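A single protein chain has been omitted from the complex, and every remaining protein chain is retained in its original position.
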Amino acid sequence: MKKLAVVLLVALIAMTAVFAAGGSEAPAATAAKTTKIGFVVINDESDQGYTWNFTNGMNAAIEKLKAEGYNVELLTKKNTTESAICKDNNIELAEEGCEIIFNNSYGFEPYMLEAAKEYPNVKFVGMTNCAGQVDDNPNTFNAFAAIYEARYVAGIAAGMKLQQEINEGKIKPEEAVMGYVGAFSFAEVISGMSGFYLGARSVCPSVTMKVYFVGTWGDATLEEAAANALIDEGCKLISQHSDTTSPALAAQKAGVYHVGYNTDMTKVAPNASLLSSRIDWSRYFYEFIKNHIDGKENPSDWAGTYAEGDVKVTDLNTAIAAPGTQEAMDKAIAAFHAGTLHVFDLDTFTINGQKGTNETMYDSFAAVQGNATYDGYFHESELQSAPYFVGVIDGITWLNVAY
Amino acid sequence: MKEKNKTPLIRLAKRVKTDMMSPRKVWAIRIGSIVFAFILGMIPIIMAGQNPFQSYGIIISGALSKPGYIRQTVKRAIPLLGVALAIAPCFKMKFWNIGAEGQITMGAIFASAIAIWFQNSLPAFPLLMLMMLAGILGGAIWAFIPGFFKAKYNTNETLFTLMMNYIAIGIVRWLQGGPWEGRPGTQIIPMFSDKARLPNVFGIYCGWIIVLVLVVVVHIYMNYTKHGYEVAVIGDSENTARYAGMNVGWIMMRTMLLSGSICGIVGWMLVSGANGTLNADVAGGVGFTAITVAWLSQLNSFAMIIIASMLAIIGKGSATLQTKLGVPASVADIVSGILLFCMLGCEFFINYKLIFRKKSDKEVHA
Partner (left out) sequence: MNILNSFVLLFAAAGAYGTALMFGTMGEILTEKSGNLNLGVEGIMYMGGIFGLIAPNLYESAVGEGNANPFVAILLAIIAAFAVGALAGALFSFITVTLRANQNVTGLAMTTFGTGVAKFAGELRRLKVGGYVTLSNRLKFAFDKHIMPDFLKKIPVIGKILFDQSEFFYLAIIVAILLHLFLTKTKTGLYLRAVGESPVTADAAGIDITKYKYLATIVGGGISAIGGMVYTMTTAGCVWIEASLAGTGWLAVALVIFCTWRPLKSTWSSVLFGALMIMYLRIIIKGFPIELYKILPYVVTIIVLVITSMRNIRDKQPPASLGVNYFREDR
C-alpha cells in the first residue's frame, strides 16, 4: 500500500510538471496595466432577478469605464454560498490580483470581512450590508439604495389597479387585499414592504396586505408555494421581496396581478405583472471603480436614492395597468426629485394604533444606532445605507415570521 | 460447467491468492485509469472552447504554484481526509455509513454550542478542547443512533444514515434563524471570538496537523489492534465473527461511535478553523465526497492523503480555471466524477481475470 502512495505521488509530480509546462504557454499579460475587479455573487444570472440585476449594473459600469479608456477586467465568482466558500472565493479573487471585490449578498459580509483582514490592500465592498463601515478595517465598504422609494412608486401602480377593480364593482373595498412574498422578517424586507404598502394605500385607501416570509432568498419552489398560499388567502395582487420569478408565474396562473422586484417580469407573466421596482447599481459600480483608479477616496457607506436614479421602476405594463397610473407615479417621482415626498411620513400610518416612534420603528440590531424620527417622518437610509425601518404598520398582517 | 458446449466465450474468475497480479501491473492499471480519466475530462473543457492542456496546466498551477494557492488547496483537503479516515472502519466492516455529512454537522453544532456559551468566560485552550470534546460527542451520538438500530433490528444503515444528514442540516438552519441568530432575519450566527478559533500554522488553521495525526492513529487502530482485527473479520463475514464469539452488535455500535467521533472532530475544525461560525453549509458535501476518497484509497490511511489531495487540487484548480478562463467551476465535479468512475472500474481488471474459451476446450488465461 505504501508503494501505491509513492507511485501515485511520483505520477502526480510528473503530471504537474507536464501540465505546468502546458500552463506556461498561456498568453502573457498585456503590457498596459489592467485593473482587475472581483465580483462574488449568489446564484447566477439565471435567477432572472437579484443577481441578474446586479450583473447588468456591473456590465453597464464596466462598458462605460472601458469606453472612457479605463482598462478594467471583471472576474466573477458565481453560485457562491453564504459559508466558508464565500471567504474562499474572496481570497481566490484577491490572489488573482483583483483590487476591488464586490460581494452582492447580505450573508456574504462576515466571510468577506475575514478575507479583508488577510488582504489589507484590496478593497472589499459588502453590498446591502452594514458592518464593513463600522469595523476597524479601512478597506471595507458598504452600499445599498433606497429601494423602499421605488417600491412606494410600484405600490401606487398596485393601488391604482385595485382601486379600479373596486370602482368597476369587481371586488368590494374590503377585498382589496395584497399578498407579499418576503424572504426574511428583517429590516431590508420590512422597510421595502412597508414602502410598497404605503404607496398602494396612498391611492387605494381600503387596501390591506398579508405577508408570508418564506425563510429563503432564492428558492423557486417555496416562493411559488408562498404566492399560492397568499392567493388562496384571498389576495388579489402579489408582490415580492425574493429573488426568483416564480411568484409572478403563480400570479399569472391564478389570474391575479403582480408587482415584481429586480427585473421586468412582464415577459414572464404578461397578464399579471404590472411593473417591477429595481436598484440600478451601475452608477455606484462606475463611480467606485473610477475613484479607485483615479486614486480618489470612496465613501465607506453609500446610499443610492430615487432622485439620483439609483432606484427605479421598470416600464409599466400598459395593457393591464389602470388608466392614470403613469401620471400618478410620475407625480410621486417628481416629489422624490423635489424632496417633498417622504415614504415614512408619520401622518400616513400608525403602529398598533399609535403614531410611530423611534423605538417602535428603528432596528435595534442595525450597525449604526441613532434617532431617525424627526421633522415628521422616519429618515430611512440616512444613518446608514442598509435599511433599519422595522415598524409593523397597521394594515399589514404578518401571517408568519422567518428570522 | 456441466456441458462443454455451454461454456461461454469469455468467462470471469476472481483472482485468488495464488495468481494475484504482479504489483507493477496493478499500479500500471491504476495509474492508467487515472490518465484515462484525465483524457476523458478534456471533453467538457473542449466543449467550453478551451485548450485542455492549457486548462489542466491552470488547474495544477492554480492549486499549487503560489503559497496562497497551496493554502487554499490544503484547506479543501483537510476535511476530506479527516472524514475519509472516519468512514474507513465502517466500510471495512461493510457497514455503509453514508451519514458523515450529518455527523460532521452535528459535531459542528455541539462545538458551536460551547463556543457560543463559553467564549466570553473561558480562556482559549480549555475552550477549544471543550469544543473538541463536544464535537466528538455530537458526531458520536449522531452515528450511534443508526448503529444501534442496525445492531438491534438490522435496520438498513445506508438509508438511515442518509436521512440523518438532512435532519442535522435542518437543525442548523433552525439554529441559524432562531436561537443563535445574531441580527434577527439575517440567518447569520455571529463569528466566534478569536479565542474559539483554531490558531494558524503556516497560514492554515492547525486542522492539517490534527488530521495527519489521525492518519497515523487510524492506521494503527485498523492494523495493529484487536478492535481493528474484529472489524476486519466482520467485514469478511458476519457469521464467521459470530462463530468466533464476537459480539457483532456491540462492535458495530462501537465502530460507529468511533466513526462519528472523528466526523465530530472534523465538524469542530470546520466551525473553529475554516468557517469561524456555524452555517448550514458547514459540511458542504464533504461527507459524501470523503466516502469516495476512503473507498478509492482501499481504506488505506496513507493512500487517502493522495486521493484527498488529488480531489482538492482539482477543486481548487478548477476555481482558478473559472476565474481565469471562465470555464464553469462545475468542471471540477465532472472531472472528479469521471476520475471516480475510472478508478472504481479499474479495480475490476485487477481482481478478476478473463478466461477465453479455446476451440480445443482448453482454457487460456488472459
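Labels A and B are assigned to the chains in the order they are written; within every chain, residues are numbered from 1.
Throughout what follows, a contact is a pair of C-beta atoms (placed from the backbone, for glycine too) under 8 Å apart; a residue touches a chain by one contact, two chains touch by 3 or more.
Predicted model only: the values in this text are computed from it and were never measured.
Engineer: For the chain that does not appear here, which of the shown chains does it touch in the whole complex?
Structural biologist: If we consider the entire complex, the absent chain touches A, B.
Engineer: Just one of B:166, B:202 or B:250 touches the chain that is missing; which is it?
Structural biologist: Spelled out, the listed residue whose C-beta touches the missing chain is B:166.
Engineer: In the whole complex, not just what's shown, which of A:89, A:129 or A:228 touches the removed chain?
Structural biologist: A:228
Engineer: Pick out the residues on chain A that sit against the missing chain.
Structural biologist: The missing chain touches chain A at positions 43-48, 52, 79, 212, 214-215, 218-222, 224-226, 228-229, 232-233, 244-246, 249, 253, 267-268, 270, 399-400, 402.
Engineer: For chain B, which positions touch the chain that isn't shown here?
Structural biologist: Here the touching residues of chain B are 12-14, 44, 47-48, 96, 98, 149, 153-156, 158-160, 162-167, 170-171, 173-174, 176-178, 288-289, 291-292, 295-296, 328, 330-334, 336-338, 340-341, 344-345, 347-348, 351-352.
The rule we apply is simple: only the chains that are shown with their structure count from here on.
Engineer: So the centre of each chain is just the mean of its C-alpha atoms; given that, what is the distance between chain A and chain B in Å?
Structural biologist: 38
Engineer: Would you mind writing out the residues of chain B in touch with chain A in their complex?
Structural biologist: Where chain B meets chain A, its residues are 23, 27, 30-31, 34, 38, 53-54, 56-61, 64-66, 68-69, 72, 75, 177-178, 181-188, 190-191, 270, 274-277, 279-282, 284, 298, 300, 302-303, 305-306, 309-310, 319-320, 322-324, 329.
Engineer: Would you tell me which residues of chain A are touching chain B in their complex?
Structural biologist: Contact set of chain A toward chain B: 1-5, 7-9, 11-12, 15-16, 19-26, 75, 77-79, 81-85, 87-89, 91-93, 95-96, 106-107, 110-111, 114, 184-189, 215, 363, 365-366, 402-403.
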